[in-house]
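Worksheet: one structure, shown below.
Only one protein chain is missing; all other protein chains are in place.
Letters A, B and C mark the chains as written, and numbering starts fresh at 1 in each.
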Amino acid sequence: MRITVETALAHGLTAQEYERIESTLGRAPTIEELGVFSVMWSEHCSYKSSRTYLRGLPTSGPRVLQGPGENAGAIDVGDGLAVVFKIESHNHPSFVEPFQGAATGVGGILRDIFTMGARPIANLNSLRFGSIRHPRTAFLLRGVVSGIGHYGNCVGVATVGGEVAFDPGYDHNILVNAFTLGVVPADRIFRARATGIGNPVMYVGSRTGRDGIHGASLLASAEFDAESETKRPTVQVGDPFTEKLLLEACLELMAPEMSHHLVAIQDMGAAGLTSSSTEMAARGGTGIELDLSRVPLREPGVTPYEILLSESQERMLLVVRQGSEDAVKAVFDKWDLEAVVIGRVTADQRLRCTFEDRVVVDLPIAPLTDEAPVYERPVAEPQGADEGAKLRLGDLPEPVDYNQALLQLLESPNLCSREWVYRQYDCYVGGGTVVRPGSDAAVVRLPGTDKAVAMTVDCNSRLCLVDPYVGTVSAVAEAARNLAASGAEPVGVTNCLNFGSPEKPEVMWQFQQAVAGLRDACLAFGVPVVSGNVSFYNETEGRSIPPTPVIGMVGILEDASRHVTQWFKGEGDAVVLLGRNREELGCSEYLAVVHHQVRGGVPWIDLEIERRLIRAVVAAAHEGLLRSAHDVAEGGLAVALAECCISSETTSPLGAHIELDGGFRPDALLFGESQARMILSVRRRHLTRMREIARREDVPMSVIGEVRGQRLEIGDLIGIDVAALREAWRTGLPRALAGPTGS
Amino acid sequence: MRWAVVTFPGSNDDAQTAYVLEHLLGETVVRAWHKDASVDAVDCIVLPGGFAYGDYLRCGAVARFAPIMRAVERFAAGGGVVLGICNGFQILCEAGLLPGALIRNRELDFLCRRVHVRVEDADTLFTNRCRRGDVLDLPVKHGEGCYVADEATLQALEAGRQIVLRYSDAGGRVTPEANPNGSLGAIAGVRNARGNVFGLMPHPEHACEWLVGGEDGRKIFLSIIAAAGGALDPASAPTSSKVLSGP
Amino acid sequence: MGWLARVYVTPKTGVLDPQGKAVQHSLHALGYPEVEDVRIGKYLELRLVDVSRESAEVRLQKMCEQLLANRVIEDYRFEIDAIGTS
Partner (left out) sequence: MGWLARVYVTPKTGVLDPQGKAVQHSLHALGYPEVEDVRIGKYLELRLVDVSRESAEVRLQKMCEQLLANRVIEDYRFEIDAIGTS
């Protein structure tokens, strides 16, 4: 086959990129080589549009054992242990086939974690769908949730939290971001560096089929249109059972008695064999030679091109010590997995692949990796932020009935209980789950210690659309507040930056702003970014999604028994508000749900204040003062208070009597989404100590009421039985989904 | 006493079960591998939760042919105590060691939540530390937990007092709402006619510690220990102060 | 008068069928080496009433496309036979 610039264009490369390939090689590439370039230079693998920005993120700190650059980041949590975590997108595959797309997304992120030698102990997921009324939303939601559950439950890793949001901006491009956290002894983290000239390269796990050729890499690197629906790649089907075997076998191989056999290990994710071999060689400063005819195949007739680009799941690439082949094979035999030597490490820093004695690829490594194109894409702030989107509070009528407004909010898709989602996830397996889904952050005990990690994923894309910088800062702040509300001190961040096409200057501006926000917020909180993922081209027929920088944050509790949950615990406790109420309604759920408007500026945020709030709450939790803690987020104070009353899965709801003095519009007071606020409940006798801590950290504190009875009363504005609140909140999602369903 | 916890490929709760027995209850645990043809001398074999062999085709369908299952069958036939939790229960049904079958939940979806189960019979090897009518608070997590059997079998189960646990509300009332998966007769756990094999869908091993999931699950394990202490080997009965004090 | 429709839903060729693979593996272990390949799909029986055969065929095809099969990864086919009044 003669390769021309047209072939390159059909592979998603540009004419300039093709020219660069030819001049690098001094010849035309083979079709296999072109395939290799196309995936390695895809946005997904090369980060060509985002790289320059990401360099500015704070990635170091005393606890950082591994920053960005490996399969996942690692944080030292003391006692000789490290946690390894990362978040990744699987957006397009999940839109094409929600069940398998989401399932294989979970599979991929799990492999990124155990590839580092860590045993995965917790999964989270961040999901965004179109309007709940969009005809495909119910089908997509059902498929995605059962796919995530199916995979995680079967592999046996607890899914302990996440977020779900609905917005018409995702009608044609949903987001499925999966997060996994694992634990490993701090001195036993594995890395993916192919070293030792002559060392064998082994292929383990499932056989290679024609799954997702040009799948994740190209799908995630080109926008979606009607045509791609017909050009559908063969969908990747996940096999969580094989993943479980692979997980156990790999961890067995990485255990102290065996690990001397292993030099490097990496999963075959997007761009499969190509990216795993190339990246391992690049990190090791070596080359790799592969005999593609030795790759185990699922069906006859798979071509070398397909073998190189296949995205079949549940496969790993290993570099082992010479002479260790049989020992390694024995481990995989035990778990009924295939393990085959398919190549070796070379000194010449080239990727060389043969197929039936024919050389099909012979490329220098550097142009595929470190020297891949990097683009400074044009950046332009969108002009004339629509005057109509300005919010004049004076024009907004106040609700006639505040009780009605609160009930309406509690049952609305973005605020109602997520129980319908998370009850499909095994949150118990592993035995460490201290705080299950349903509270601000999940808390999981670290095996063999009294410590626990807390984790959360957060983003409010409505804010990010109006102001991507402030929106991202707010997402980081919300994540930190969610951790603090659980009693944990934030220690590390991962992130998944979901945006439209980087070829659009406005999208690049959103991206630039978001990364700047991420950087500033992480610096302010002193939490490093240790891993992450960029997902561009989230658009359909020219319409980009709202910028969605999802923040995954991890915190530590030195004493797991000091964890805090968000719901009230007992009659007579004082209800305390930390932080200050402001007259802000911009971008709120209240505007959207009650007034059917999406407008206004973003809530004001001050990172120094946020930092002090976090410190105060963590200190109070540490001293055991907090009976409950809940951050105020979407829905504002009234929704947060209602959640404190009704959100316990195991105990019956409790009422509260609250008095608020805002001195401004009651709807802004009840439903405004001002930042830096937290609702605590505290035993009366601990109030004095709580005040001292608040004063020390310079955080405004007011006692706003008491846990009491079976009604939530807020001044003379709100008075509802908690049973009614609970009913509205718990049934919101199932009711919205009722009706015709997909299978 | 000595326990064997079996690991099938795809078992997920094997480590947790062993952890509870060893670290929380002070028992001796041997780990058995699905390819083993025999089990060490033990007093009880546990088939744990998970997705043995991926639960492909039907839950437990492939696992019942694992070599270790021949040993389990022999052990049970000799009167040995066998406990099957969730996937273990499914395997025991497929293997014919327990009557009935477990099919897809009534609502079809996988379901992870806390349930209450009422102790129907406290005069068993598995519930003697409870009283009849006691209500236990335990988690379930399964997609195929709907217990079915034909009419004759159900009658025989009733007549033979083989129904050990039923789903109920917190007050012990058996109601349709309290039944999480549509199981016939709200059956959550059954034993065989001889009384030495017991399977249940809820997970006692995830309810043995105050910090993670409560402590009601201990009663199942402590019952087995107590029974073994009485009948099998009184000398190895645990000193209960250690066993009973939670964290 | 009514119709019995039998619908066969199978994984598309090329799509991984982990279930079939597991069953094949297990049959080998049970001593059936002659089993060279296993694919597992769904089999549905639908009883249709008050429609003509032509209409039943057209509508069944729509049901398959809309709900019964997942066209991204599955193929389907069906047969329709007359049955007595139910």
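Brief remarks follow.
We take it that contacts are C-beta pairs under 8 Å (C-beta built on N, C-alpha and C of every residue); 3 or more make two chains touch, one makes a residue touch a chain.
This one's a predicted model, so the numbers in the text were calculated from it and none came from an experiment.
When the missing chain is restored to the complex, the residue among B:Leu97, B:Cys146 or B:Val164 that touches it is B:Cys146. Checked against the full complex, the candidates B:Val30, B:Leu108 or B:Leu211 give a single residue touching the omitted chain, namely B:Leu108. Although one chain is not displayed, chain C still touches it through residues 2, 8-10, 20, 23, 26-27, 30, 32, 34-51, 56, 59, 63, 66-68, 86. Touching residues on chain B toward the chain that is not drawn are 57-58, 61-62, 65, 93-94, 100-101, 103-108, 146, 148-150, 182.
Definition applied: only the chains that are shown with their structure count from here on.
If the chains shown are joined wherever they touch, the resulting network links each chain directly to all the rest. Two chain pairs, B-C and A-B, are weighed by contacting C-beta pairs, with A-B ahead. Remark: chain A and chain B have CA centroids separated by 36 Å (rounded to whole angstrom).
Within chain C, contacts with two or more other chains are made by residues 18, 22. Each of the following residues of chain B touches two or more other chains: 53-54, 56.
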